[in-house]
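The complex appears here without one of its protein chains, the remainder shown in place.
Every chain is named by a letter (A, B and C) in the order it is written, and numbering of its residues begins at 1.
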Amino acid sequence: MTFEMGPETRQVEAMWDVSTYNYRMDGTGIRLLTEGMKEKKLRGIRCGECGMVYMPGPSYCRKCFVDIDEVVEVKDTGTVMSYCVTMADVRGNPIEEFRISAMIQFDGADTWFVGTVTGVEWQDFKVGMRVKAVWVDEPAGSLSDIDRFEVITD
Amino acid sequence: MRNVAIIGVGYTPVFVSKRKDVNIVEMMSESVDAAFRNTGLTPDDIDAVTFGNMQTFEGLNLPHLWASEHIRALDKPVLRVSTGGTVGMSVLQAAYYYVASGVYDVVMATSWEKQSEGDSQVGLAGIVLPEAIAMVQHGMDLFGIKGLGFGGGGSTGAASYQAMSYLHHSGASPEHIDKMAALERSNAVLNPYAHLRKKTTVEDIQATQMVAYPLRFGHTCPTTDGATTCIVASEDMVKKLTDGNVAWITGVGYAASDPCTANFLEGQITDPAEQMPAKIAVEKAYKQAGIKDPCKEIDMCELYNGFAHQSLMWLEKLGVCKEGEAHQMLDAGALEIDGEMPTNASGGVFSTNAIGSSAMNRPAECALQIMRKIEGEHQIPKKIRKALSHGWGGLFQYVAVMILADEPAKS
Amino acid sequence: MRKVAIVGQKQINAADVGKSRERMLFELCRDFYKEMGITRHDIDTFVLCSNDFYSGHTISNVFEDCPVGAYMKDETKVEADGVMAATYAFIRILSGLYDTAVVVASSQGGSVMRPYLQMDYSLNPTYDRQVDLLNEVNAAALQARAYMDEFGVSEEVLDKIAARNLRNAARNPYAFNGKTDVTPADVANSDVLYEPIKAMHCYPFTDGACVLLLAAEDRAKELTDAPVWIKGVGDLLETYYPERDVSRSKSVKSSAERAYKMAGISDPASELDLVEVSAKFSYQEPIICEALGLFPEGSAGDVADRGLADMDSAMPVSPSGGALGAYAFCAGGLVRIAECYRQLTGGAGDTQVADAHTALAHGQDGLFLQHNAVMVVSTEEG
Partner (left out) sequence: MADKLERVVVEAQVPLDYTYNYRVGPYIERYIKGLGDKKILATKCPQCSKVAVPPRKECGVCNKIMDEWVEVGPEGVVDNYTVGHVKIEKGLVENLESPALLAMITLDGATVPLLAEVKGMAPTDLKKGLRVKAVFTDPAEDSLADLSHFEQVG
């Protein structure tokens, strides 16, 4: 290739100011979930047609295209669908303590959530393992009311 | 339905991390002018233009307005399509429909990205930031250390869940990802339009930092400045304007699923390695192209692989081999340029990622391979009759496919 | 070439819909499919029309696919005016690969984003955004002045055009900015922004969404007794730079010529029964209509005085109230087509034009009417 880039030209700045947006989102499912977490309960929404349980949920079923509003309880145990082990920070520098983040399908739900798993060596962690939520002592109705997950060993 | 062919391709002279010498529209004009040079056409031959990029990556709303004369689209019909990572192919598919419909005869499709003008991480985060903020309002730890919701690993993290699920279901090992990465980086060395062009061994890949196991830094794509233009024409115009050495578009497909990752508020229902839309889209394209046994009939693939494990995954999801066989093909050397199923001979998105044009470079490379007009050393030695190109995007939810062939589909 | 028809429409426009866009789109499409007697599985391809800057999200359609029913379906997104999206959906059906298509356009310019700011982002970032002089309203002022100076049209004419549109909008349940009995004097007394543009000359900030169902001939006849056929389309992009004569619109003229040729229309003024145009500022209406060949160049004063564009005239212009009644960007142009559909199927209620068979819808993007698109629709299958 004989192409040579021309001389460097100056840079000028411009903004995209996203602080000017008043974003609005469907909060039905997340409100239901976090309200329940005050009582250490996980709640999802079930589609009356296909039976799919969303947690948190949209207010309609993606597949059946109908409104959904049947509240169901979801267990705080689940199965690992996939996971990753964080070994570097956002800038790519290695970190001391590796962290396992797992995609967990909760028992009684068809959706998955990501959570941190502790108490297991990362080399021993596998897809398909069973995990259980470890709750904080005084839940406040927040997604952080579940502190972490641990592997169910029995 | 009319037969439609890609009659020529134009790239910017280089795909690099920073084009400091030109502004956005000047860069776009380079690929457009290259397409005219390569086809011998002039802007007067073009009936309509389709156009696309990821506009928040450059912070520029409706950039086709500013670009009109720079991309030789002045006083022409112009359609702006924008679909995320798939946009390059969405733009080319739009050009295909324009001609197939009979409304236009010769259409130019152009796509680009000048990622150095913005921050790609910001551009990507911009997909879900409001949703993430809403989740933080509900107690989600944005650093993913505690609680329910957000995972580790940043943008590589989301892909690493997909990689792990893929490895689990396919039986491939992390070393296969290293091997695929080294193969594609080595292919890129041969391609003058590739961005990362450094001879790379499996050991080189394995020496890079593990970011989010199973993905290393060496498994991720670069950010690139570049633009690509394709000119498509109807069968009549192929006869009139060319020597007949063109690549026919014989099948197209596109499908959307739900956002498979970071869909915080709506509930995530899909395993990101499942990729049902790939099966839906490709099935339609194969049917249109009259392909019954893709494993045998497809001669080469250009797949959209932002991360190295994806080439293997897509081969299976797109039916080019059976589930779980891609890594065996890799081990057998079938995916190399002179192998049975050359895959990403160009080096793939994994070596060159000007996002807007990434999904157009795939069919463009297939077309050039079919026409045997590859510049550089990555021309596949065997004759290519049918090629599969693929684009991927959104929140892991969009799949676009296009099948190219050395002769038009029989009606 | 196949025949393609519009077989249904639904729209929502408000200053503030009070809903998330997901919910706004879902409710609109849920009710629409029910009314049409179809499910989402009856739709072959979905053409969305929205914009990353208007929604404030990178890849704005990521969260819009599921609410419109496109889960595991063929889908794409046009980032331009809704008329462009409808044109693309029409072309997709013409290709023979699809028999039915849904077009859904939306934006929340009333409650979520600031329309004038988003238009600033469309300016050349290496010059216009740096010198920071141009915006959507002063661009409108400059173009309005150019038209007025070229043809000797007075400011009062712009007031009359605005008043007519606002009165029309008051009779349209889908427009929210209508003003019954508003007079040109009321418009003249509204705040001056950039001379000669006054507040009541401008489109209202709008939350809105519009959905159309398109179908190829056989499917169209199964789906409705009253299909509205798409007869012609055309669009054109002009130069961004201020070197063109903005007192006329070359791109509207050329777009219309393409569409008329396709539709077999030789005398638009007599063959069209009404037009719905996206005049975001009142001065744009005569420029557009003159380029469409409906009125002589520079005749805005005469048209206003003689009521030639009124709802009961021979050439009603935007009986819905047009963009001054509601204009939700991407949805803005699609609503124009939807309004033509309502007219041609006799469902336009208090805005109904008598004996309407053939109509034209217009959409635009950019400053100074840079990018225009038109679609000609008719009840005559032909």
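The rule we apply is simple: a contact is a pair of C-beta atoms (placed from the backbone, for glycine too) under 8 Å apart; a residue touches a chain by one contact, two chains touch by 3 or more.
These numbers come from a predicted model, not from an experiment.
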{"item": "In the full complex, displayed partners of the excluded chain", "value": "A, B, C"}
{"item": "Hidden partner chain, touching residue among B:Glu69, B:Asp258 or B:Asp406", "value": "B:Glu69"}
{"item": "Touching residue (missing chain; options A:Ser19, A:Asn93, A:Gln123 or A:Thr153)", "value": "A:Ser19"}
{"item": "Touching residue (missing chain; options C:Val137, C:Val153, C:Leu166 or C:Met375)", "value": "C:Val137"}
{"item": "Touch residues of subunit A, complete complex, unshown partner", "value": "6-7, 9-28, 30-32, 45, 59, 69-73"}
{"item": "Contact set of subunit B toward the excluded chain (per top definition)", "value": "19-24, 26, 29, 42-44, 56, 58-60, 68-70, 72-75, 114, 116-119, 122, 126, 129-130, 133-134, 137, 265"}
{"item": "Touching residues on subunit C - with respect to the absent chain", "value": "18-20, 23, 56, 114-118, 120, 125-128, 130-131, 133-138, 141-142, 145-146, 149, 191-197, 239, 241-243"}
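Basically, only the chains that are shown with their structure count from here on.
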{"item": "Chain whose mean Cα position lies farthest from subunit C", "value": "A"}
{"item": "Comparison of B-C and A-C by number of C-beta pairs in contact, larger one", "value": "B-C"}
{"item": "Distance from the mean Cα position of subunit B to that of subunit A, given in whole angstrom", "value": "28"}
{"item": "Centre-of-Cα separation between subunit C and subunit B, whole angstrom", "value": "33"}
{"item": "Where subunit A and subunit C are represented by their mean Cα positions, the distance between them in whole Å", "value": "40"}
{"item": "Residue numbers of subunit B (touch at least two other chains)", "value": "23, 56, 59, 126, 129-131, 258, 266"}
{"item": "Residue list for subunit A, restricted to those that touch at least two other chains", "value": "14, 16, 18, 21, 23, 25-27, 58, 62"}
{"item": "Residue ranges of subunit B touching subunit A (in the complex, touch as defined)", "value": "13-14, 16, 19-23, 56, 59, 126, 129-131, 133-135, 138-141, 144-154, 157, 160-165, 168, 192, 209-215, 217, 258, 264-269, 271-273"}
{"item": "Interface residues, subunit A side, partner subunit B - complex", "value": "1, 3, 5-9, 14-16, 18, 21, 23, 25-27, 29-31, 33-34, 44, 52, 54-58, 62, 81-88, 90, 92-94, 98-99, 101, 103, 110-116, 122, 127-128, 140-148"}
{"item": "Residue ranges of subunit C touching subunit B (in the complex, touch as defined)", "value": "1, 22, 46, 51-53, 56-59, 61-63, 65-66, 70-80, 84, 87-88, 91-92, 94-97, 118-119, 121-126, 233-241, 250-251, 254-255, 258, 365-366, 370-371"}
